[in-house]
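Apart from one protein chain that is not included, each protein chain of the complex appears where it belongs.
The chains carry the letters A, B and C, assigned in the order they are written, with residues numbered from 1 in each.
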Amino acid sequence: MIFKRIKSEGLAQNSYFICSEDEAVVIDPRRDCEVYIDLAKREEVKIKYIFETHRNEDYVIGSIELSNLTRAEIFHGPGLNWGYGTILHNGNVSHIGNLKLTALHTPGHTGESMSYVLAESEEPVLVFTGDALFVGDVGRIDIYGPEEAPRLAGVLYDSIFNKILTLGDGVILCPAHGAGSVCGGKISARDESTIGIERAQNPVLQLSKEDFIEHKVSEHHERPPYFRQMEKYNLEGPPLLGRLPIPPPLTPEMFKEEMERGAVVVDARTPPAFGGAHIKGSYSIWLEGLPAYAGWVLTYGKTILLVLECRDHLDKAVRYLVRLGYDNIVGYLRGGIEAWYDSGFRIEYMGLSSVHNLKQRLDSGEDVLVLDVRDENEWKEGHIKGALHIYAGQLESRLREIPRDRSITIVCNVGHRASLAASILLRAGYPNVCCDVLGSMTAWRVSNFPMTKE
Amino acid sequence: MIFKRIKSEGLAQNSYFICSEDEAVVIDPRRDCEVYIDLAKREEVKIKYIFETHRNEDYVIGSIELSNLTRAEIFHGPGLNWGYGTILHNGNVSHIGNLKLTALHTPGHTGESMSYVLAESEEPVLVFTGDALFVGDVGRIDIYGPEEAPRLAGVLYDSIFNKILTLGDGVILCPAHGAGSVCGGKISARDESTIGIERAQNPVLQLSKEDFIEHKVSEHHERPPYFRQMEKYNLEGPPLLGRLPIPPPLTPEMFKEEMERGAVVVDARTPPAFGGAHIKGSYSIWLEGLPAYAGWVLTYGKTILLVLECRDHLDKAVRYLVRLGYDNIVGYLRGGIEAWYDSGFRIEYMGLSSVHNLKQRLDSGEDVLVLDVRDENEWKEGHIKGALHIYAGQLESRLREIPRDRSITIVCNVGHRASLAASILLRAGYPNVCCDVLGSMTAWRVSNFPMTKE
Amino acid sequence: MIFKRIKSEGLAQNSYFICSEDEAVVIDPRRDCEVYIDLAKREEVKIKYIFETHRNEDYVIGSIELSNLTRAEIFHGPGLNWGYGTILHNGNVSHIGNLKLTALHTPGHTGESMSYVLAESEEPVLVFTGDALFVGDVGRIDIYGPEEAPRLAGVLYDSIFNKILTLGDGVILCPAHGAGSVCGGKISARDESTIGIERAQNPVLQLSKEDFIEHKVSEHHERPPYFRQMEKYNLEGPPLLGRLPIPPPLTPEMFKEEMERGAVVVDARTPPAFGGAHIKGSYSIWLEGLPAYAGWVLTYGKTILLVLECRDHLDKAVRYLVRLGYDNIVGYLRGGIEAWYDSGFRIEYMGLSSVHNLKQRLDSGEDVLVLDVRDENEWKEGHIKGALHIYAGQLESRLREIPRDRSITIVCNVGHRASLAASILLRAGYPNVCCDVLGSMTAWRVSNFPMTKE
Partner (left out) sequence: MIFKRIKSEGLAQNSYFICSEDEAVVIDPRRDCEVYIDLAKREEVKIKYIFETHRNEDYVIGSIELSNLTRAEIFHGPGLNWGYGTILHNGNVSHIGNLKLTALHTPGHTGESMSYVLAESEEPVLVFTGDALFVGDVGRIDIYGPEEAPRLAGVLYDSIFNKILTLGDGVILCPAHGAGSVCGGKISARDESTIGIERAQNPVLQLSKEDFIEHKVSEHHERPPYFRQMEKYNLEGPPLLGRLPIPPPLTPEMFKEEMERGAVVVDARTPPAFGGAHIKGSYSIWLEGLPAYAGWVLTYGKTILLVLECRDHLDKAVRYLVRLGYDNIVGYLRGGIEAWYDSGFRIEYMGLSSVHNLKQRLDSGEDVLVLDVRDENEWKEGHIKGALHIYAGQLESRLREIPRDRSITIVCNVGHRASLAASILLRAGYPNVCCDVLGSMTAWRVSNFPMTKE
């Protein structure tokens, strides 16, 4: 048996490749699926089955893509009107080489959520828990809306305590997400865990059922608009890629033409570089932030243009967007921002600031509107007194809450989302005074500057 | 925390790279250690510590090599007069980023054997057990000789049951070897396990202490002569490589000159190819067999020449030999065996046979000496009636037991070691009639041909 | 400007990638065309044009494949009823960045053959001569049959002397083939040349027009049957691949089933390995011989199975076959020939011999039929007295010339084609006595054994 965890950075999504003898199975494949084909080639196996743990909301599932290349059979959980694949039920057993995979219906995160238990003999060795149980946390229960949340929390509790934990302490845990995922709040940065470790250390599992439900219902999770598209895609089956798109390099002139035809510009450079010079109208989303933030501001109807730090980032940027279903990338700026200004095209700046400067301005009584764009959980743990709180993802739809006549300084955790927020304000025509505070609340806290809580 | 298992194929040796924040530790590094340097570069960490679980017998430990390139500090267990590094004692704690590594003295395989327990908070997550506990088996206790074996078996039992199993079922097991290692008999082909899985499924752990001792003492393990060199190297510190040797390509003429100067030829091709044509005097050791079998026939004083299936095999062959301390590889045959015979140089053949042919000859009453070169454990599980049993590794020193006047047909498990054995007989001047049975006892068994047990 | 020669080994076919500013052109792309896509990505250019020098006979042109992925425009020469692309005429100019490519109609090898002259300013720098002018040789003129040959030879002479050589001695030569191609007899092993070097050193260019024509007409070239399929494909447009096929690994059982369904087995191992053990009915075509010899024995209607030396050869074998249009590869033997005989399946041998042994047998007066399967040119330069000459490619259709009652020993240049020939005889049921002489006429000549000429 060979076992590989394939991490999709940014999404913090885990898929799994397991093989035995001449057969392999993939759990929750991503859409850019050549990684599984390559593993299968290396191990000289045939991918026989694809198992989905649930209809994912945060990315396009790659089952159909992979099945198209390998003819592997696709399986998922019961209760949905799937447009592809075969439904499994609790207790169904599949065989891969000398391995046995048993389906475990573990609803809670969603109704059709499945876990899969892998064994060589009778004793289970690994369990793939999808979004039911993570390392250090459990899945969200807010997907069906607040009315359903308490019921789902209870269902999730039962799935975890009655079906997963009972597999035994020695079973190795293989969840669908790691730290940084939008599908969990406090997932551990460590990937290695077991039922025993979670039973002992996972803080949520230390609660009574009542407390568990209350805790889960009171949690706040953001829900980016692109989730709707993902749910539709993953239920019906997303469009086939065949291969990753290769956006062409565009000269500044060609780039400008595409802008004029309506393409939206995503600048994936770092905030200091974006601040230093960018194309008017660009969204600032740092490369590793694309999986989590592109889905808040990009719409599926528009074509996309990329500005990158360096050519080597193209492949990553494309993967990140394609995983969210943004296939329509019409090109990237050849030679980067330098090519733009070398051609005499106009550039725009974004104000950059430091925590020391912000502190000084606040202390001096200057009129500064501090806009804090972190999420609700971060905000609640402490913020600058007098700051206005709007989550970066929601900023575009709440612009009317932001005055146009004040000097705006934006903070987030380290300055990345503040840069996105600043780019949104710049696009909306706010005068060129909105500052991204580099280091933001992280540097603020390290500097021991004062914070308040609601 | 990032955790990587690095498998050295052939040796079936596991080393581990773990990092947290900006620091990393390597457990039991191999000698061709650029793999750890590359991981450290990729994760942007500094290798701070190197931990050895024990003085290995089966390969040259890479601690000094790696330390030379990284200045990492080396640690190992107590009771030996080490020529390098620092001795740790039971309970000693080291820190890597936010991780805690606790030394656990777990003697039994050897006196100084250590395990290392990794935890983030107080609760252990991973345990590195060296040669104490494997997936599905436990370590050898024959290293100090038969007199010491019973005592060591008891010590090992106590180390496992009192120190390792007590860490808790949920702790993930990270042993020093996987399936195929000469350091364990029945190690599982699966790498993933936990204390809980071993407690429940490891057959040796189901025994009482008495039965455990009896079982271990009765086990038979081979002990290749190169172990002595490894023990010396690993105690005193092996010679520094600096970088992997790059043996030059040699024309047939140059190759022949080196042979005449005393170099020994290792032919790393498959048995059918070796049978089809080879250079007189070559040892036949298939590529993946080098780690386990080179140490039986090669001496450290002589230079080595290689004949390879294809150029791409050179790197692997060199690594395999260097891991056993065979650094003196003076070249390889450019263009392979074809270059040799294209130059008009003479070739030699090895007889090849099939199980069907062997069966027929035996049935017809032909005088055939079947030489079975598998190890004692394999032999005991069933063999061809009337076969002579000498383990391939010991063949060279037991040649006098083999008559020169009979037709010899050699079997092993699949035909690899039979080819080595045949090459030994050919080198020793046995007439060119010794046959390697392709498929050997595996094909014999599948064909339902009759077998006997002692 | 960036210039790359892409060599397709085995076919000895050259394609060229040239880019300037943000645009690129590819000349004579091969069908596995991701190499050009990768270059375009690396250089951040868009492939704008594809130029074909002529309708190739020896491989499937990759223009449509590449155009499908890049939308590049395809151009070729006049006079054929092409199923795709646009016809260029002598003197037509295209621009790529700051480069100028001028079409030069240079018929002779075929009627529509084009050369392309690349210049930055007015002065030419490079010329792409297709199959008109090679390094050290010129193109074949036998493609339209013997009646047309004299006329074509004259046309070729004029194209070379009046259109190509007049470009100037300093122009760098970029032909469509290098040494080893079936499209030229004596192409130099060196790729670098210029008009000046060829004018001075190319032996064919030293002849008068009359001698040139006579020389070309008297040349003998083989014409494998797959040429017809290539001509059809390259005229009409071959089927799209989309991506390289990935033949699945097959267990011996599955492999056998495919054989029983009619698949033909190609064993791409070396002759000694094939001799040592192979599956009954296999063709022996060594890996690097696939481009030149698969087209003689494989038909397009049948599925193909592969036996490989090692897994790493799969990609190469697939490319080699796909370049000839053999897309229907249903799988390869997982674990190689060893898996076959380990499963108890029967194997077959091929006799292997050495030149020393053959010499001895001939000297001793033994009845040996020496079958020489080299091509006519090689045969004419000297052979073993009394040998029967049938070219390996034609053997299958000339079996009736070979007696079934004699001991047959086969020679070629080094033993590769002899192995193919032996496998053909074995397939045809010749008794298991046909020997491949390893080293063949190369070793024979080096050994100073006697040869004769017709």
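Definition applied: a contact is a pair of C-beta atoms (placed from the backbone, for glycine too) under 8 Å apart; a residue touches a chain by one contact, two chains touch by 3 or more.
Predicted model, so just to flag it, every value in this text is computed and none were measured.
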item: Touching residue (missing chain; options C:M1, C:I37 or C:L287); value: C:M1
item: Contact with the hidden chain (one of C:E192, C:E210 or C:E376); value: C:E192
item: Options A:P29, A:G111, A:G136 or A:P271, residue touching the unrepresented chain; value: A:P271
item: In chain A, positions touching the absent partner; value: 269-277, 309-310, 312, 336-338, 341-344, 346-347, 349, 352, 354-356, 414-415, 438-439, 442-444, 446-447
item: Touching residues (missing chain, whole complex) on chain C; value: 1, 3, 120-121, 123, 125-126, 168-172, 189-201
item: Touch residues of chain B, complete complex, unshown partner; value: 22, 37, 41, 44-46, 69, 242-243, 246, 248-249, 251, 311, 314, 334-335
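Keep this in mind: only the chains that are shown with their structure count from here on.
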item: Centroid distance [mean C-alpha coordinates] between chain C and chain A, Å; value: 50
item: Interchain centroid distance [CA atoms averaged], chain B/chain C, Å; value: 44
item: Interface hub residues of chain B, defined as touching at least two other chains; value: none
